[in-house]
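Report on one structure; see the data block that follows.
Of the protein chains in this complex, all but one are displayed in their positions.
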């Protein structure tokens, strides 16, 4: 981001530069409250009308030792004069409570030349010589890398207000940021009051004082100031992460039974539901394992209560057999998979879009099912509502694929206006119409009405064995063929109700970037940037992966080249031994190639990190044949 | 099959027609020994130099009631003047102990106009009127369908030798068949002696007498006689089914630990191993479930003992998570999946090739693994030997896909000459070379040597988390990318060692039929028949599904049209609402389309039955646009 | 109750259910299979209790015994091998009005289903769990089960199992929060019925260990027991399984055992001496997960919507 305008500021000598957006990080040892600081600052920005995306930086260990390189705990706040849809790339400003935690962040590419670091300076005077030496060494390293470091005695300033700086520094930092970005201090003080409400007046007062001091401190010690003007927002906004949005979606869909087994990064959905589901009259079941969880949900659903189960990669693997049963026996079910890095236990806290093929093809035999992927936090909410309806209308499981990036990203979304049709309808216990088979398949659509236990006259025995429309076990040659046809036809029927997606940027051109899931924001931002450079690029984002949205062949035909961008593994195209016949491609690319017979290329990586718009743009430039330093793409 | 020559026979008035092949079935209520009769007759044919394929007809229930339509228990014997590779289609001759069991067989298309039925006639005089009526009705039905029925008092003839015909009829039938087909009775008597050896001389003598009586009875009562000349066979032959071949392959590969959980149709492998594995010093572990079974095998393999686990569809689903671990942590493992009808519990005893995509893509994240599929009973043996070697050389799991058709088909195969290199090498317990990492990946091939517990200096901790070449857990952006690349590269490395497959029939032409697994025999027979009709058709059979065999694009380019024939589900192409963009295609077709961007068509069905050459030929004719009664293919 | 049309309950008294009301067609087990006896007993209880067939949820795994639901006229769920109990818990969690009966086998329950077995006992939701113990894998044709006695050859262990069998009742007794464990035999229809009746009446998860004959694969395992009634010990108690006069006459060995005596139950469950049949243990006050899971079922749509708006409020900025 380059500065756009320069405006004089009230803060004395400094000029306040107006910019379109800024990325700020607060990093520290864990337990120092950096995350609360970032959330508070982010909320203030959101309230003032900025687009905001915050994401927590979580160490791999639960309590890593202090001052450890891999142990950074913190938060990133990206805010702008427009909607923010992703975490962006390099930070503009970092507040760090020690110098060691910066290393891990640099390693993952979060900082680079130009990043400004406000660094706690007390380590320079540490009684331990080793620490002083490490500090000096790090300072040199940082500067060598082009970071602009300001050493500040933040902790000392805090100690003037509180006896233990560990628990006070964070609001001090919020004060600093408010000053640096010219935020209305009253709004921030109000927010502090809300955050600490439950802890009593004394705590509120002391934190408000810290905030004021921080602001004063920055005014004195920080030699720059920025402004990120707000944009107009309409209507009420809610601030949440994607997992909370999923949880709220469950409530709004009237899903009253959720069965799960804890697994990162899906667990926080159930943390939310642990409290919220009972509040709306539902029940959260923490089952003994993932198999029991899906079995429980299927049982509840068969008994007429639409149910959901929530998991991540390894848990999805365990649910494979039951997922096949839900397809075969046509039991509505919402299965949410918050994807993490794989294969196997993989990267539990990191992002990947690696479960698409497993969701589609994991079950043995032919198990057609609906698979959808929300692309934004707002869609996390609405897609659960959609999934519940699809599950019941199409009588089968609906897999909702989100990922760790959506799960942990926090942003404001418009407050949904609740619609009574979202709720699951009340349990039908009226008599079952005589003569209607338990699988009264409509030959054209494969759809059939469903008898719920308790409905007189609807008695039937659900089975995972091949069966007739009367739910009778049948091993004859026709019944299995018919059942498979009927279940497959449901997807075709659903597809006829979908409309073709609309490309972003342009309707035709040199290259079309195709994505799905959480990469939407970064891809579209990249496309916008590339188009501004004059490149003939557009993007298309798919929400329905099964059935695929219609009209793709027609859209693809308008572009010279089509390429997916996905956070999953693909062989780099130019490796020795890799040719078009044996290249293992990214997962959506595989699907599209098979269906459309179009030479869909892909650019993907499995680095456990969301893509930033810059690296996507870079990859596109490389594929377009422009000058690029990285022809190998992500590999 | 049309008669080829006619020769006078010794048996008086009848002429003995010489034919290229015959399909004979013996059907009865379960417990009447039909299977033993068929096996005995098949063995006699094999010994005399016929190609033979026998397959048991097994009712869905364990002990269905007598004279029930769905309860047919029996056997089919197809034998010919050449190798027989599949069960063929309509039977030429049926021996039936009651008329009711014929219905189920007719239903599955096993009989049709021209099939000759030798039917037990006692039911015509049954004391129960109902039975007499059923018998009469069935006779009428059979004749209406064009079957040629001969009513014979077989049971009465048996009762002259034994007091209970239930346990004697079967050898009587063998005698009849020997006479009808002009088989050397001495060979048959010898075989009877072998079969009943353990039951004592008296039993042998009485069964031999029954055999003689049967022969005499047929000579008197059966007004026709056939001859199926033998063909030259070289070397010693073994007669077995595909599951026994897998079991023997395990022994020959030196796999000394097999962990399984019973599941049809894989279980009979372990029935064989239950006795045989200890005999060669190995251990069969029946685990508490499929997850434990694969975990046990992985543990054994990590400890240096190459291990196998054997399962079918639902069990494969349960093994998904551990399979991902074996890929991620690079543990050699042979996983045999004897495919059955799916999805879900599906058709437990019936054939399907429905697990290909689940094997390839079932595990979450990117889990590249080797997948191979034997196409014959002989290959069932050799592919296990191959799988063990590949698993160890490429340090990961190898999935071997067979199916219920191979599992139950019995045929003679050349006796394998044991090769010492087939055996797993002895446990290496020498010191581990200093400085060699536990995953010392070769950058070009992804291969690395493996330390075995007990090797001094090789200590490392295997993990399913993302890890470095030092086996250290790593969440940094590069390590996961590198690990994924290395594991994927192994497939590319293996592919370079493979040679392109060779089409059967012709090198170029109008249509190429592509298959995999147990359909080989039927497809090639169909291609031969079609070529004899003058059609420009060839076939290609793949054994390696992952990595795919090389050179396919080049081969496909020589044909106008390519079409897979698979026993799994695909949408019929001409259904309303189904277009090329959303047609759900057969599994190998999907793979080939994605990789080669060739418009590979497919013809498939999920009727729980192996394909016969005739229906394949018919499907090909339909796709070639020739006159056909069934344009919808298998749907 | 839950979305029932208002006129529904009025209809109930007009209906009378006979044994045929529960008949789901011809059962296809082998002749002489013990499963038939259990089917009859359950149908009888349903008739005696006048349970509307649509209120029955018959849930099973996979195995010969797990075909049970197909032979009942009722709602049935013939699911996956080993997984009947999680499904049953899911059904019961929010449908307290349904009568849940679970059919499972010694392999289905004690081998692949072992984890769920333990946890379902712990959850203690109100349902009857019938464990059909024929000491073998029947449906897959004679493989060793965890209950196969030593010395019985099977297809996977031709020389017999390596380890002594587990006893279903005894092992169940060891599970946390277990509230009802009884044992009976299929060949004593009166005792079988009385045991299932007691199980049905218990509020909680009632495990009934049923020794079940499999003439096809384990024809002789119960020979001694069946030929000599002295190897059986009939447990009697006013709080136990009601033992008919006819049953009492059959067994000379009888013991009054208070089903609240957990220690005694443990000792009696041991089969090495005699086979104790009847109610081994019952704890009517063990907590039930379904008493928690039904919370909120009574909320109206309006209450739920209001609560949902409050939830949204929490995220407002």
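When the chains are written out, they are named A, B and C in that same order, and each has its own residue count from 1.
The definition used in the following text is that a residue touches a chain if its C-beta (ideal position, glycine included) is under 8 Å from a C-beta of that chain, and two chains touch if they have at least 3 such contacts.
What you see is a predicted model, and the numbers here were worked out from it, not measured in a lab.
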Among B:31, B:454 or B:500, the residue in touch with the chain that has been omitted: B:454
Selected residue (touches chain absent from view) among B:289, B:403 or B:571: B:289
Selected from B:65, B:109, B:229 or B:299 as touching the chain missing from the view: B:299
Contact with the hidden chain (one of B:66, B:106, B:185 or B:239): B:239
Hidden partner chain, residues of subunit A it touches: 61-65, 261-264, 267, 270-271, 274-275, 284, 286, 288-290, 314, 344-345
Interface with the unshown chain - residue positions in subunit C: 111-119, 122-124, 146, 162-167, 170-171, 173-177, 263, 266-267, 287, 289, 292
For subunit B, the residues touching the chain missing from this view: 43, 46-47, 236-240, 244, 248, 251-252, 254, 256-257, 259, 276, 278-283, 285, 287-289, 291-293, 295-305, 307, 321-322, 325, 412, 415-416, 418, 420, 423, 426-430, 451, 453-465, 473
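Assume only the chains that are shown with their structure count from here on.
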Where subunit B and subunit C are represented by their mean Cα positions, the distance between them in whole Å: 39
CA centroid of subunit A to CA centroid of subunit B, Å: 46
Multi-chain contact sites of subunit C, meaning residues that touch two or more partners: 80
Residues of subunit A engaged with two or more neighbouring chains: 321, 325, 463-465, 473
